[in-house]
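Only a single protein chain was left out; the remaining protein chains are all shown in position.
The block that comes next holds chain A.
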C-alpha cells in the first residue's frame, strides 16, 4: 500500500458512532508569567470500540489533550463530547476509566483492596466485590499477591494492578497516559499482550498516549501523530494489522517494518523540531 493511501483512507465517523468527539481544543498554560501554548486547535474523534494512539515527542501536548478529556485539565477553548455529552472539568465522567503514567496505587491498601476501590466507592456489596476482584487478580496474574501491599511488587505487577483497578468498574472508555512508559522493554511487551487480550474481548474505546512508536503500532487501530509544541495534529495513520494481535510476533512482520519506517520519519522530524529552543 502506498503512503498516500494510508493518509486518505480515514474518514470521520458519522456523529452517532463517535464515542469521543474533540473539537477545536486549545490549551495555554501560564508558567512563571509566560504564556505557553501547549495545544493548538486539536480536533479528532474516536469511534465506539476503536483503539487510538496519540503519538508525539514529549512536550507535544498529547498528554494535555488526554487530561482535558479526562477532566483533569480545563481547556482554554474547544469542546469535548463523550457519547454526545460535554464533559465537565473537575468532575469525573461516568464510564470513563483513566490509567496514569506512574502507578497511583494507594500504598496503604493491599493490592486486592486497591483493585476493589472503585467498587467500594460505588457501594457494591462485599461478596460481589470480592468475586470481581478475584477475577481481576487472576486475569492480571496477581492471584498470589492480593494481600500484598503495592510497594512490595515489581513495576510491571504494580502497573497490572493499576490497570485492573481501572478496569474492575468496567468503563466503556479507557484513557491511558503512557501507562507502560516506566517499564523495561520486555515487561512492556508483556503488558501489551495483557492489554490486547482484554481489549479484544471487551472492545472498550481506548485513547492511548505514547511516545513509543512500536507500542502505538502494536496496539492501535489508528495513530494520531502530534507535532512538537504547540501541539497540533500532524498526520493520522491507519494501522491495518489483523486482530487478534500478538505483541511479539507482530514486530517480526514486514508490514510492521514498513509502517514503522513510514511513521518514524514523520515522528523524527517532530523530535528534531521539539529539541530546538
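In this text, a residue touches a chain if its C-beta (ideal position, glycine included) is under 8 Å from a C-beta of that chain, and two chains touch if they have at least 3 such contacts; residues count from 1.
Everything that follows uses one rule, which is that contacts and distances are computed from a predicted model.
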Of the listed "Heme lyase CcmF/NrfE family subunit", "Cytochrome c-type biogenesis protein CcmE", "ABC transporter permease" or "DNA mismatch repair proteins mutS family domain-containing protein", the name UniProt assigns to the chain that isn't shown is "ABC transporter permease"
Full-complex touch with the removed chain, picking from A:51, A:117 or A:237, is A:117
For review purposes, identify every residue of chain A that touches the missing chain, sorted by number. 70-72, 92, 94, 96-98, 100, 102, 104, 106-110, 117-118, 120-122, 148-149, 151-152, 154, 165-166, 169
